[in-house]
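This report concerns only the one structure given below.
Here the complex is missing a single protein chain, while all its other protein chains stay put.
Chain naming follows the written order as A and B, and within any one chain the residues start at number 1.
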Amino acid sequence: MAKSIPWIPLLALIGAALAGMGAHRLQEPLRPATEVAGLNAHETHAGATLLGQFRTNISAWLWLRTDRYLHNGVEMRPLTDQELAAGQMGVGTSDNHEKDLHDDSAMRTVVPSQSEDFRGWMGDVERATSTYKDMTNHGHNSPKTALPLFRLMTWLDPHFIRGWTTGSAAIGWGRVPGSEVKMMAYLKEGLEKNPQSVAIHMELGSVKVRRQRDFRGAIPDFAAAIRYGGPNLEKLGPDDQEALQDAFRWKTLCHREIGDYEGKVASAKAGLQLFPEDSLLMRLLHESPLKTVPGQKTPDRVEIPEEEEEHH
Amino acid sequence: METTVESSAIQVTDLHVSYRTKGGQTLKAVQGLSFAVQPGEVVGFLGPNGAGKSSTIKALMGFVEPDGGSASIMGLRAGSLAARKRVGYLPEVALYYPYLTPIETLTLFGELQGLRGPELRKEAMHLLELVGLSESYRRQNRTLSKGMLQRVGIAQSLLGSPDVLILDEVTSGLDPIGRRELRNLLKARRDAGCTLFFSSHELAEVEMLCDRLLLIDKGHLIEERKLDDLRDQLREFEVTYTGGPVLSDWSEDIEIGEGGAVRVRFGNQSDLLQAIDRIHQQGGKVIEMIAREGSLEDYFIDTIQRAA
Partner (left out) sequence: MRFFVLKALTRGVVIDSVRRKDLWVVAILGLLILLSASLLGFFGLDGLQSFVKDLATSVLGIFTTIIAVLVSGRMMPDEIKNRTLYPLLARPISRWELLVGKWLGAVAVTWISFGLLLVTTSLALALFRVPFEPVMLQYILLKMIGLAMLCSVTLLMSLLMTPAGACVMSLILAAGTGMIVRAMTMAFEFASPPVQFLFKVLNGLLPQYGLFDVGDRAANSGWGPAPLWVVGALLGYAAVYSLAMLVLSWARFRRQAI
């Protein structure tokens, strides 16, 4: 009976399974320094197996699909360099939410309009069979409808940072009372999976400031974003670079709001070292100490945006 | 214009077939081949590997386009739909559709032949019975042995009672019993007036079935013989005797054995009989007389070598 059991392949399988289960323990110490700064961990660490790559691709695909659902199926594309050089304009939007998700000022529909299409009847057929419509000055579906998709994206690939940050914004869409608690819980879940993500730390601090006016409580989040991102600026992707710059701005504003003049100056200076062209940090640096008094309103004071929807 | 020579079942005139190799060279498989097969005749088509047998058969079936010359079957241009309607063909190696059963295979080919309905089913079952597959007709072809597949092939070639049967390597894969059954089957077809044209490497089969044989090599016809004539030619006669005359003026094939016994071989029977008379007349004593059928294999090899 025992002879009929293929022990060697069986043991090899069990061994492989155990090794696979234990591999995640090795992942943290083995991850390269770049990931510390919140780079796309899933693409660089040793565990980026075929399956890992597959789920990363699925998440990226879901991201693109989400954008299409928000446009009710109409596929958009950015203007080409030639089109931009020719002075052509994007279709533009009638609302102003989720700018990063679909900033359509330089976007147009993938299927061209009849006047721009050389294909004659074939173009007409495509416009009739695809989800095409004139998107000039168009609106969007509520990001709320895409919430399960953000959840799905982060479930498939926990290192898909945009899924966490934009998903949090979708949760908070419409400013339903109590939504900020859900937003923060979602972002904290994201931080558990990506403890060194610049963008998520920045986003968490941003929610605390915008939704709760908790300046003091937000400073450690911005500081964490700066701690992980600052030393690796060159290695950061565009999203994380932008998040790092925002973290410096928000942290500087927070110091001012709690009356910490030295902290504000130090934060602005540190930010300007990395982003010397940042005019907002420059202005904050040169504000008079008087303007650090909480609640003080002066004409040249840099104000914190309140009503604008979250953006990333 | 489909009709050419109506008197022959198969007529091949100055046929040329060539292939273009991957290297761009032209390979001449058949070069100016001409022969005719009369209705009701059984003709064996022999030749070494690469002689052009299959290419000739492919030209007859319309599988390849001849470079020159012409071929016709029952007076119809070879390869035309009308000609193919009157021909049953057994390919050298065919796997048939592995997932179909023999009865489905025959139904498919029968329908393509223009047969249908219960009559087709009846004929298919009858043919499967004839080739000994009546108990395996529901098994998928892929589960059949090579010999059984060959039987499926033979059955399909007989569908629609063709006037001409063209069989490429007919006994391939068959066991001795299968060969005998096939032989009987083909003889029955011949007796029913069907013309048989087949290639084979099995010279014994050729010998047992054929009226005539065609021998080709390197695309040329090198010998065309009636089998009866050939048998006569190949038959050997031998006498062993002691004493009496020396027969060196009768035959060059003389051996003198132990005890002075002389063995003499003759090419025909009348020489043998005259020699025996002479031995008796001159006081000799005949020990042994043998009439031996000649070897077709030796003839085959000799003829090919001579042509080369």
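The rule we apply is simple: a contact is a pair of C-beta atoms (placed from the backbone, for glycine too) under 8 Å apart; a residue touches a chain by one contact, two chains touch by 3 or more.
None of these values were measured; they are calculated from a predicted model.
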Check: Which listed residue (A:G73, A:G139, A:G174 or A:P231) would be found touching the missing chain in the intact complex?
Finding: A:G73
Notebook entry, point to check: Which of B:P102, B:G132 or B:G153 sits in contact with the chain that's absent?
Noted result: B:G153
Notebook entry, point to check: Taking the entire complex into account, which one of A:L149, A:M184, A:L236 or A:V265 touches the absent chain?
Noted result: A:L149
Margin query: Even though one chain is hidden, which residues of chain B still touch it in the full complex?
Written below: 19, 58, 61-65, 81-82, 84-85, 87-91, 93-100, 104, 108-109, 111-114, 116, 140, 153, 156-157
Check: Can you list where chain A touches the absent chain?
Finding: 62, 65, 68-69, 72-73, 75, 77, 80, 82-83, 86, 110, 112, 116-119, 121-126, 128-131, 144-149, 151-152, 155
